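The structure follows.
Every protein chain but one is kept in place in this view of the complex.
Labels A and B are assigned to the chains in the order they are written; within every chain, residues are numbered from 1.
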Amino acid sequence: MSIEAVQVSPRQMTWLRRRRALLRVWRELRHDRSGFTGLLLLVFFGVVAAAAPLIADRSELLAAAGRNNPDLAAPSAKFLLGTDDIGRSVLSQLVWGSRVSLFIGLLATVVAVVIGSTVGLISGYVKGRVGSLLLAIDDFFLVVPFLPLAIVLAVILGRSPVTLALVIGFTSWAGSARLVRAQVLSLSERGYVERARALGANSRHVILRHVLPGVAPLIIANATLIVPGAILTESTLSFLGFGDRLSPSWGKLLDGAQSSGSITLNAWWYYLPPGICIITVVLAFTLFGRALERIFDPRLAGR
Amino acid sequence: MNFLYVTKKLLSAFLTLIAVVIFNFFLFRVVDRDPLAKYRGRSKLSIAQREIMIERLGLNGSKWQQFITYIKSTARLDFGRSFDSTRPVLREISDRLPATLLLVGISTILTILIGVYIGARAGWQRGSRFDRVSTSATMVLYATPEFFFGMLLLAFIAGRTGWFPTGGLRDVGADTSGFASILDRAHHLVLPSLTLTLGYLGSYSLIMRTSMLETLGEDYLTTARAKGLRDRDVMMRHAVPNALLPSVSFIAISFGFVIGGAITTETVFSYPGLGLATADAIRNTDLPMLQALFLVASSAVIIFNLLADLTYGLLDPRIGRAK
Partner (left out) sequence: MTYFSQFAVGGQMSKNLHKVLITAVIGLATLAVGTSTNVSAEGELSFSVGITQDIDSLNVTVGYLVIDYEIWNLTLPTLTSKAASDFSILPSMAESWTSSEDGLTWTYKLRSDMKWSDGEPMTADDVVYTITRSVTDGWWNHTTVTGNLTATAPDAQTLVVTSSVPDPKLPILDVYIVPKHIYEKISAEELPNYLADDNVSGGPFQIVERKEGEFIRLVRNPNWFGKKPAIDQLIFRTYETAEAQYNALKAGDLDAIDDVPGKIFTAVAAGDVPNIIGIAGNQGSFSELAMNSSCPTGIGDGHVALKDPNVRRAINWAIDRQLLVDKVLNGFGKPAVGISASANPAFDYQVAADDTYSYKPEKANSLLDEAGWKDSNGDGVRDKDGVELRLRYFDRSIGGAADTTPFITGFLKDVGIATDVKTFDEDSLASIQSKSEFDLYTWGWSPYADPDNMLSDFITAAVPTDPAVGGYNDGNWCNAEYDALYAKQHVELDPVKRAALIQEMHKIFVNDGPYAVLYKYDNLQAFRSDRWQNFVRQPAEVGPVMFTQTSSGYLDLEPVSGGSGRGGGTNTVIIAVVAIVVIGGGLTLVRGRRKKSADDRA
């Protein structure tokens, strides 16, 4: 999305312009079949996560909740997705798991985007030593294999969901820093940044007022594409033993399903739903993110 | 490709490696994990024994001295002893490296070949049925955690049919000589490498497709087509090679993901390589092992990236002639 040359305009003008831009995005999204499907799926999972307490009581996650239920029972009217190996409803865990998985995915993304954008903005805007140092750090994180790094950090920092989110965020910002930097460089070439500088604006002002709005759409689209990676990483780490058994994410549910022998026992209602949920949400974010990318960057249209 | 380019790339790879080594040192000094936990309360170590072990682990002296010791021993590829097995870490790693190299190697080759094929064809025939089906399929592949593939293969192929072993590297005690042993190993490799291939096929083919679409926008292709060249020839001779070029660096970066995938895949199939060693080291908080495994994984990616850069330089004439 290109923003027209900077003009001193009233706040309302800016607001109007942004609203128009948003409307345009919405219109284009409405016509982008896969992107819109992704959005709908995301809304669905968002609603489920938000409404989790209405769908299932939190106490159903307690280990003793399955006290009077059969273990690994097939789906029935009482348990729509059957029970797990200790008699708890799989559906209830799946519903609450959407909260954990989405929470970790989103928090990790926020962390990654904040670090990535900051590094990208500064390294693209500031030349000289700081810029090249940041670039070197970015290179380093781009090359270091991120799952081993995440594992090492998780071992060091602990196994809680919040730590996992921080670890994932910290290990997945390098790509977006690179993207943002490239965009900043191309914006700089367009000259209006130079003009703002010439008018005497300080760096902070220029970055926040002129450069950031220019790269914002890209950052948003990119963030949407970081979430699925973060969710996948979370499921992998949970599968390797990190995470919390009492508020299980989908990955942790898969871990439980695997270790209780549900595959061998054909208890598909235990291992398929969390896997399908992961695939669906990751797919939804990817479709939606790619659609945003297309809308914000017309060069990509038709992909 | 000129000398300067190669030197620059080599130097940068080397510097990154040094950075990893230094990073590693500080990373593992943060953890509060008793290095002698293994021996506590079991065999009662004498004071003398304890000192020997502390020294052997490079944990004596000031932080600076420790750092020097660490750098020196790393240069000698001496990573100390595993907290868990008490064997030298280097031996643990060299024992398990071949299995992982084989798994990751086969999977990477298959993924690149199949991924490039699907991506190139989908991009070339954009909007065709092949494109629609393959793009949807690769998106789903991309969205699936590779260990879930592993679980499904285990459930529906190994568990039900018995055609493939459910785990391990080889049949112990079987005739371990010659061709039979190669077949035996290959037999054990099928499901793990299939898992890893499926797991990363998605991203590879999506990258190739995007790259292909970018190439399609170029003028010379239109020219080539206009000249009446056969469509197939235009694709194979002009479009694919050029689309491959930008894919190279993406593929190199994705290699880091494949290494990550090896960890869960080897776990699902009890395939005793470095990935399984990583999973075990996590469970035992085996810091020397983790430290070395991290270094090995990073080096692998750095080397792979270097190779990609050099290939790129070889393929792209602009880089060779520049400056």
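Convention: a contact is a pair of C-beta atoms (placed from the backbone, for glycine too) under 8 Å apart; a residue touches a chain by one contact, two chains touch by 3 or more.
Remember, it's a predicted structure, so these values are computed and weren't measured experimentally.
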Contact list for the unshown chain, restricted to visible chains: A, B
Hidden-chain contact residue, picked from the options B:K9, B:R209 or B:H238: B:H238
Residue among B:F255, B:F269 or B:F294 that touches the chain left out of view: B:F269
Among A:R67, A:K127, A:R190 or A:H205, residue touching the chain not depicted: A:R67
Residue of B:A13, B:V104 or B:A279 in touch with the missing chain, whole complex considered: B:A279
Touch list for chain A against the chain that is not drawn: 62-64, 66-67, 71-72, 85-87, 158-159, 241, 245-246, 258-265
Missing-partner contacts on chain B, residue numbers: 33-34, 36-46, 48-50, 52-53, 81, 83-87, 92, 95-96, 109-110, 113-114, 116-117, 121, 124-125, 128, 154, 158-159, 161-169, 171-175, 180, 183-190, 193, 218-220, 230-232, 235-238, 240-242, 244-245, 267-270, 272, 276-277, 279-280, 283-285, 315-317
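As a convention for this text, only the chains that are shown with their structure count from here on.
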Interfacial residue positions of chain B with respect to chain A in the complex: 12, 16, 19-20, 23, 27-28, 30-31, 126, 139-140, 142-145, 147-148, 151-152, 154-155, 159, 210, 213, 253, 256-257, 259-261, 263-264, 267-268, 278-279, 282-283, 285, 290, 293-294, 297-298, 300-302, 305
Of chain A, residues touching chain B in the complex: 139-140, 142-149, 151-153, 155-156, 228, 232, 235-236, 239-241, 251, 254, 258, 263-264, 271, 275, 278-280, 282-283, 286-287, 302-303
